[in-house]
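Next up is a structure, given as structure tokens.
With one protein chain removed, the remaining protein chains of the complex are shown where they sit.
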Amino acid sequence: MGPDPAAGLAVPALVDHHCHGVVAAELADDALAGLLTESDRPPAPGCSPFDSALGLAVRRWCPPALGLPAHAPAAAYLARRRELGAAEATRRLLAAARLDTCLVDTGLTAAAGHALLPPSELAEAAGALVREVVRLETVAEAVPAGAGDWPRAVAEALAAAATGAVAVKSVLAYRHGLAVPAERPARAAVVAAAGARLRAGRTRLTDPVLLHHLLWTAVDVCAELRLPLQLHTGFGDPDLDLHRADPSLLADFVRAAEPGGVPLVLLHGYPYHRQAGWLAQAFPTVYTDLGLTASYTGPRVAAVLGEMLELAPFGKLLFSTDAYGLPELFLVGAEQFRHGLGAVLAEWQADGACSAADARRIAERIAADNARRLYAL
Amino acid sequence: MGPDPAAGLAVPALVDHHCHGVVAAELADDALAGLLTESDRPPAPGCSPFDSALGLAVRRWCPPALGLPAHAPAAAYLARRRELGAAEATRRLLAAARLDTCLVDTGLTAAAGHALLPPSELAEAAGALVREVVRLETVAEAVPAGAGDWPRAVAEALAAAATGAVAVKSVLAYRHGLAVPAERPARAAVVAAAGARLRAGRTRLTDPVLLHHLLWTAVDVCAELRLPLQLHTGFGDPDLDLHRADPSLLADFVRAAEPGGVPLVLLHGYPYHRQAGWLAQAFPTVYTDLGLTASYTGPRVAAVLGEMLELAPFGKLLFSTDAYGLPELFLVGAEQFRHGLGAVLAEWQADGACSAADARRIAERIAADNARRLYAL
Partner (left out) sequence: MGPDPAAGLAVPALVDHHCHGVVAAELADDALAGLLTESDRPPAPGCSPFDSALGLAVRRWCPPALGLPAHAPAAAYLARRRELGAAEATRRLLAAARLDTCLVDTGLTAAAGHALLPPSELAEAAGALVREVVRLETVAEAVPAGAGDWPRAVAEALAAAATGAVAVKSVLAYRHGLAVPAERPARAAVVAAAGARLRAGRTRLTDPVLLHHLLWTAVDVCAELRLPLQLHTGFGDPDLDLHRADPSLLADFVRAAEPGGVPLVLLHGYPYHRQAGWLAQAFPTVYTDLGLTASYTGPRVAAVLGEMLELAPFGKLLFSTDAYGLPELFLVGAEQFRHGLGAVLAEWQADGACSAADARRIAERIAADNARRLYAL
């Protein structure tokens, strides 16, 4: 690997171990911009989601894929995208991302009110192998069952859904936060809580007893099927209480689940990615990820990625785009990673901190090898 | 904007959206040094507040304004300052800051035992337009009222004080921390707490029920007068429990206050400025700020400012000095911002992350445009 970051990381194939589908339909400009922020609200006066670190990254990497110069203004980019049509733009952007494999969380089926491309069509448009990640809470919320049957029914539904998938994913961070007790909830408490939910006619799972039971159900199913369990951690949309999504809150659960050997993959983590790195070093079962952090921090990707590499073992950090809704986010995620990791490793070599061979090996691991080993791809 | 950071940011006018008055009197050396630290205690053995990141910044930017070379020793600087006299030194330092507009928190009226210049005299010395920010707790603590009258009396006092001001500011972070419940306190609880305070003969407001009621009173008054509400977050003096000043603890309050549309401006934030950036991205009503972080981190300003720009929308980050007591802190705050943001944006351009036009626009927004729009200046 030479001092040119881009050259250095041109080689490794990319396995995107956590992403979502993209909208196939034409999107209005506002709807498209609305997918460039974690906010689900209208922008504040004078603000556009393009005026952000992520917006800069989109304008850096995407216009060239549509035949415009890098840093083309947002309006020019949107006009060109309309001119090409959503299908052609999607095809170009996904192809430019040069992804080898995508592990798709199928728990979300729409964005900005439009259906997402099903995995098979995403695979074709991206020219990538696509495998499924099952979303725990989505599966459980679709289970019709009486309170007494609920534990068995969700376990069966999850086992059925996860068969053939490569991982299970939990969004517990959004629902109640990551301070999970060390003990599994007692069966009686679970049945009581399931009954209360049934009587209240709620679909959405927010009760901590049910959520924690569900997490342990996922541990059991993953142990049986030999799958990793992905957990959202760190920043997300306005639903989230950020401080409850600190992955270090998971320590009791991590220790309790450790004997079963199920790998726990902490997604994103920012701004608690250093905490996630410590967990990955301290516990053999814990892995961590770049996720949407690499895209959302735009010009700062190398600095943030450097922070992730402080404590996380090089065999336990994984590349992902967490792209959702827009094909742009696949291209941005991939290029931000190539550029950012290239910059980090070029700096390390220039500083004498590692050899060219070390740098190449680190890049290959994070780009693909760690994911291939972890998900048995 | 070229690769020279200083040149790049020479243009934008600066609106300092949060600062305090300065001492007009001559200060003893120790008293002056005591205003260069968040501590209100005597320094530890062998330590001087000048031996710090902020001290380096003072010695970098201030000696030239008084006719000495940059990095002059502290003793030489203090001698030169005495030689010129406080009035002349103040005039020179404030003029060198080249501030366009200052929004002054008038809640503090003294520093190191000396009166602060009133806003009108600060305006004249700085050659800047000065507008007032009203401090919520200071106004409320001056209200004489029986328990039953307290809610109405503080609302009236705040409305009166805020009329003609450009914002209200709360120091709740110092008094009880930022974990504000989503619900307004019940009137009966407020009256009971006001009665207890009255019986105890306390002036200082520390009861959480009264503090939370007061915050909601500020929301109401700000909504009525169409003013933003500033909130201290992050580091400060030894009174503070730092972990209770994490702005992410405000999420329940932010969501509860959102329908009223009052802008909430999170001041300083460090070391939780990434959390503040997320809130600014997730919620249209939330803004965030540089504040004393840019001055106190001295040589590290570009790195910290880079972190602030990771998630905060470019239309929602605001420049301020948070200068208090010393005219040096106005000059340091302004130069640290010009130099630090210049360095960040020069690096982004050199890296290909944004265009020169993008960099110029980002600088103009943070320097002044965002404040002008937010405070309707």
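Per-chain numbering from 1; labels A and B assigned in written order.
Here is the rule we go by: a residue touches a chain if its C-beta (ideal position, glycine included) is under 8 Å from a C-beta of that chain, and two chains touch if they have at least 3 such contacts.
Not measured: the values here are computed from a predicted model.
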Contacting the left-out chain in the complete assembly, out of B:Gly67, B:Pro299 or B:Gly352: B:Pro299
Chain not shown, touching residues in subunit B: 37-39, 41-49, 51-53, 56-57, 60, 70-71, 235, 237-238, 240-243, 270-271, 296-300, 303-304, 343
For subunit A, the residues touching the chain missing from this view: 246, 248-249, 251-252, 255, 263, 274-275, 278-279, 281-285, 303, 306-307, 309-316, 347-348, 351-355, 358, 365, 369-370, 373
